[in-house]
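One structure coming up, written as structure tokens, with questions to follow.
Up next is chain A:
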Amino acid sequence: QTAAPASPGSSGSAPAGSAEGSAESGALEVFGAFATQIEEPWDGVIHAALEKEQQAGGVTYDFTDDIGYAGDMERVLGEIAAQEQPAVIFGDAFGNEEAVRRVAKDYPDIAFIFGSGGGPADPNLSVFDNWIHEPAYLAGMLAGGLTESDVLGVVGGFPVPEVNRITNAFIAGAQETNPEVEVKVTFINSWFDPAAAKEAALAQVDAGADVLYAERFGVIEAADERDLLTIGNMSDQQDLAPENVITSVTWNMTPTVEYVIDQVQAGSYTAQDLKDFSMVGKGGAALAPINMDATGGIPQELLDQVTAKEGAIRDGTFRVDITESAPPGSVIPPSE
Partner candidate 1 sequence: MVIPVAVVITFAFTAVFVVAAGADPFDAFYRFLVAPLTSPVTLLEVLVSATPILFTGAAVAIAFRAGYYNIGAEGQLLAGAIAAAGLGMVVGALPSLVALPIMVAGGAMAGAAWALLPALLRVRSGIDEVVTTLLLNPVALLLVNALLNGPWRDPETGFPESAPIAASAELPQLVARSRVHLGLVLALAIIAVAWFIITRTSAGLKLRAVGSSPRAAAFAGLDVNGTLLRAALVSGAIAGMAGVSEVAGIQDRLTGGLSAGAGYTGIVVATLGGLTMPGVAAAGLLLGDLRVGAGSAARALDIPSQVGEIVQATLLLVTIAALAIISRRRSTQAGR
Partner candidate 2 sequence: MRRGEIHALLGENGAGKTTLMRVVYGLTRPDSGEIVVAGRPVAIRSPKDAIAAGIGMVTQHFSLVRPMTVAENLALGRGSGMRLDLTLAAAAATEASQRLGMRVQPSARVDSLSIGQQQRVEIVKALARDCRVLILDEPTAVLVPQEVEGLFSALRKLAAQGLAIVFISHKLGEVLALTDRVTVLRGGRVEGSAVTAAVDERTLAELMVGRPVVGQERAPAVVGSATRDPLLEVDSLAANKANGLPALRGVSFRVHAREVLGVAGVSGNGQSELVEVLSGTRPLGGGLVKVAGVTLRGGSVPEVIRAGIGRIAEDRQASVVGDLSVAYNLVLERIDDFRKGGRLDEEAIQRNARSLIERFAIRATPQAPVRTLSGGNIQKVLLARVLAREPKVLIVSQPTRGLDVGATEYVRSELLAARERGAAVLLVSEDLDELLALSDRLIVMYEGKVVGALNAAGADRGQLGLLMAGRGSAGAAAEQSA
């Protein structure tokens, strides 16, 4: 609720984040500040993109993870800003929204790029989110077309907007290819706990589901065990069960990262909503290559339908609805 601590010695020093500052040292300093450990898929995507950027050259990348939600974000972020003085800080603000905004305000010369449900804040806080509802819709189309029982299952962590909108998009996509389809949705109330996710998936299978959307770890394992089709999330997860994973709904932070770094290097950075860079149009979201070896194969007709829809999304002729309310445990097809 108050200003972030600024270490006394640092306030007078030149902002390292300015374009000139980094030009001297040769590489732009980028920092990652993550609430969870980087093994968590969401922050893992951001981390992976930043690592890739470092390997490509041009930036140096360092990170701190597992900061948590219990009030440490403000201190840690403040220390990073004051002591490391990076040009850019990436991270996620969910659950730490105010803390991030307060620190960002205190260090106007550093670009803060944070995952957030709120808007950007001048002069330096930009926001992004994983807008992967479009590939989720396509995945739903596939699932709806492939199910034989007309029952699908989705297992998610918490009913937060990010998860709700991909779930709702998945349901909408499934309903497009299969008006009869029923979708079972279970939230396991945890970001991890793969054992719970697997059991939730098995409960859905017991209730008739035969294609599963794995928002969380654990679901693909259930599909593998019961030899059912499944759809991965966040990254391409086909290697986890090569015969069962049809495709994955993937998020890619590289477009966002590259755009921001270009701007900062050019000295033209401003606070903005980076939403578009996480969508299909700019390559920030995609359906992973469809696995033609998946058990039972995939009908060409269905493939064509999906490909056509993907094209429509790309050229803007089709917009996937964004619905952020939590879906119920069973979405039943509207009677008549």
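The rule is simple: a contact is a pair of C-beta atoms (placed from the backbone, for glycine too) under 8 Å apart; a residue touches a chain by one contact, two chains touch by 3 or more; residues count from 1.
With respect to how the candidates were assembled, all candidates are chains of the complex that A comes from, given by their letters.
In this text the structure is predicted, and so the values were computed from the model without any measurement.
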Complex partner of chain A (touching, any copy) among 1 or 2: 1
How about chain A: which of its residues touch candidate 1 in the complex? 1-3, 5-8, 37, 62, 64-72, 74-76, 79-80, 83-84, 94-95, 97-98, 117-118, 158-161, 189, 324, 326
